[in-house]
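Structure provided below as structure tokens; questions to follow.
All protein chains of the complex are present and in place, except for one that has been dropped.
Letters A, B and C name the chains as they come in the text, with residue numbers starting at 1 for each one.
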């Protein structure tokens, strides 16, 4: 994903519309949480099994694809506003997770996943 | 951002720990919304102005960087599980937004941003 | 539930600590959403069946009870700040729901619950 190019076009999109005064990191973090909940809404009454076969429901699938894009857009915007490199932040967190959840422990404690997992 | 490479390592991370049974799209969408709220938590009592100067608070800044990574990780995982191309989804949504919020209308209605914006 | 008495004690709690400047409706609505996500976090990796038997997990049960209280507290505070009568708002919404989801339609369309339900 070309993070720089998308962030640049988001920056221009906001500037052209005079929206920067609304785009404080606080407000964008709020919008991001709202979009994440709208994404979740599509799954709320489905069983886990139905969610694995979401592609069988074209209307929901399309809605989910759009909400995933909305979350990604606000995440790119927030990282840009705070000058946080997205890929480096992800790599650092993956290294942390690997140290925090060693394979042996994780496999041996699957029943305690709720407390163990990220 | 190398989406394929990160998704591959996330897939392997889950497989090695026998976590795929927990990773239904429904559960991952839930975890994503929870992480988005944890990200938001760092901003909840800040003013918008303080949020624009988050870099002055190193501890909060570091926490925000980690939460941004967590949201990105679950988003990559969810897109992978549903076989949704993340960058294409974003591009399609940006095209939709450009049509939905024409510059002229958006600038002329800044006061109604709450109803107008994405 | 004695709504007035609890709202009064919440009001005094905030005043004594000089917290009213943080308690804009926007901030309280944010804190409420964050608490609702923390409540949800306790369920995120449980199956639906396990969630029905939450009482068998005393530690999670206690955490859920506390988070439910946090959500209720912020909801009471928000309603107070906006001068919205909580019970009347609930009664009005229940009347709306009864009109929106007539028994015959709801039973006949159980498969479409995801689109039909509140």
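In this text, contacts are C-beta pairs under 8 Å (C-beta built on N, C-alpha and C of every residue); 3 or more make two chains touch, one makes a residue touch a chain.
All values derive from a computational prediction rather than experimental measurement.
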item	value
Subunit B, residues in touch with the chain not shown (by the definition above)	30, 33, 37, 42, 44-48, 60, 113-114, 117
For subunit C, the residues touching the chain missing from this view	1-3, 6, 9-10, 13, 16-19, 22, 24-27, 29-33, 35-37, 39-40, 42-43, 46-52, 54-55, 61, 64-66, 68-73, 75-76, 78-79, 81-84, 86-87, 89-90, 92-94, 96-98, 101, 103, 106-107, 110, 113, 117-118
Contacts of subunit A with the absent chain, listed as residue ranges	22, 27, 30-31, 33-34, 36-38, 40-41, 43-45
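The definition used in the following text is that only the chains that are shown with their structure count from here on.
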item	value
Intercentroid distance (Cα basis), subunit C paired with subunit A, Å	24
Touching two or more other chains - residues of subunit B	22, 27, 30-31, 33, 36-37, 40, 43
